[in-house]
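All protein chains of the complex are present and in place, except for one that has been dropped.
Here is chain A:
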Amino acid sequence: MSGSLWLRPPGPEGGWVHVGHAAATGRGAGGPGPGAGRTDTLPAVPRPRRAAPEGAAAAADPMDELADRLGAFIAAAVHPDEIAAVLESDGMNDEYIRLTYGRRDSFALAEELYARVPRSFPEPDEVTDPWKVSLTACLLRGVIFVLPGLAYVLGAPLLEGPPDRLGLPAGTLTLLAGALIGWVWDQTLSHRAYSWLGLGDRAAARRTLLAGAPAGALLGTAAALAVPGGPPFSYGFAAGQALYVGAATVLLVLGRERALLAALAPMAAGAVLSLVTDLPVPLRVALLVASLLAACALALRELPVRRGVRAAVRRIRDRLGSRSGERGPVRWRMLRGAEEDPARRGPRIGDSVPYGVFGLGTGLLVLYAALGEVLSGGPAEAVAAPSAVALTLSMGPAEWLLHRFRSGSLAGLRAARSPRAFRRRMLTTLTGCLAVYLVVLLALGVTGTLLWPHAPGLTWVRVTTLLLLGTVMWTGLLLQSFGAVRPAAVVCACAAVAQSLALLFGVGQPRLVQLVVAAGASAALAVLVCLLLGRATAHR
């Protein structure tokens, strides 16, 4: 044998790939997809060969018989040598060819067969769609994004205290700061872990998560502690929240959604129950701690903890001990200077940072959607919580629609015979998917407002802002899923900065500012989407 074993991209042949990070995984790269499977070098050549029927058939030209028997192979061949390869693999050697067909060798015979049979272009048997995902899986993820919110309901009595200077419930800002920083870290970390998974290296993804998740938990807690003025319990709550974000990142990246859902069950059940009856505080704490511990335990079970600790200890000891690595037998000797290693072993850290920036931008925009008016001095009742919840809940359908879009654009690539035709099809699919998403978002927003106690009414301005924000989120995620995260991150970050500045300096009416910023950002992203995704090369 010789030659390559790897003429197709390595990597996971199945399993969930978070669409937000799909670009990083190289899935859907033009290479032969998951359907390619192992190459079996044995073409199934129709037999029988030598057991030719005696008598009548023997009189016929053996060339005709051969052309007939191998017709499909010959017609699909790209070059006469391909036929020669098939003939030889069938066991025909030149001696046999001279005796039976009167041709010099397999090449001469193949050339004749190639000329005799007209070309035909058989389509591949199975056309795989790597973007097919189940709607339930996406909805499940959407629910998992929202469920932790119930912890605030369950923990509400613990957070009691005088409202802060903005009139918000005690500890709100502490928790929000922790959650926002945790979310940003989580975005960066999960992109890096997904990149490893995309390269087919699950162990490296686990190591990344093992190092990254605890660091994120510490960072989230530190961010919460940095905001003064919360009730003492809010800091404990923020620490728990940070731990949860770390554990959830691990479980979501490694595709353990169901386990995470099970871990959340006690807390969610308690929260629902607390809406009906008043639960004693110890029980509330117990339920919160139970869910947190379950999530952490499940996450730890997925990670190579023991090996990681051992490696860390070894590294620290090496650092403290002798610096020379020349102990033990010398097995390597560099006789000639080492050049730069052409093979970078893993994904660049710098590639993951824009995902964090994008997370920060969108996180701030959602936050402002909920709290913008309050932050700029409005009454505490103006908290537009349903908008924020609707945006979070819609992430499940959004993810599914992103997959639908990729699936639709792949079908477009397969059908289009010119770049222009492809562009048309892509735009149709895009409009359809975005419209469905906005309808879902609107429905969620309306339902939330109706169900939420004391929610501010849905005015036209609020509806428009919600839909524009939805457009920003979805198109941003779309760009991110195509690997164009940098422009998406820049637009979202600029929008967040603009809105922060307007808040700080008290420029304009907050609702109006929000509307204008969201409109600007969605217009910018729409232009980017049309420019970038209209090119077929973006759809690798």
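The criterion applied here is as follows: a residue touches a chain if its C-beta (ideal position, glycine included) is under 8 Å from a C-beta of that chain, and two chains touch if they have at least 3 such contacts; residues count from 1.
In this section, contacts and distances are computed from a predicted model.
Can you pick, from "GDYXXLXY domain-containing protein", "D-inositol 3-phosphate glycosyltransferase", "ABC transporter permease" or "Extracellular solute-binding protein", the UniProt name of the chain not shown?
According to UniProt, the chain not displayed is called "D-inositol 3-phosphate glycosyltransferase".
Could you tell me which of A:Leu140, A:Ala170, A:Ala286 or A:Leu413 touches the chain that is not displayed?
A:Leu413
For a quick check of understanding: of A:Leu154, A:Val184 or A:Leu199, which residue touches the chain that isn't displayed?
Hidden-chain contact among the options goes to A:Leu199.
Of the residues in chain A, which ones touch the absent chain?
Within chain A, the residues that touch the unshown chain are 1-11, 26, 29-33, 35-43, 50, 73, 76, 78-79, 81-82, 84-86, 88-91, 93-94, 96, 105, 107, 119, 121-128, 199-201, 204, 331-336, 338-348, 410, 413-419, 421-422, 535-537, 539-540.
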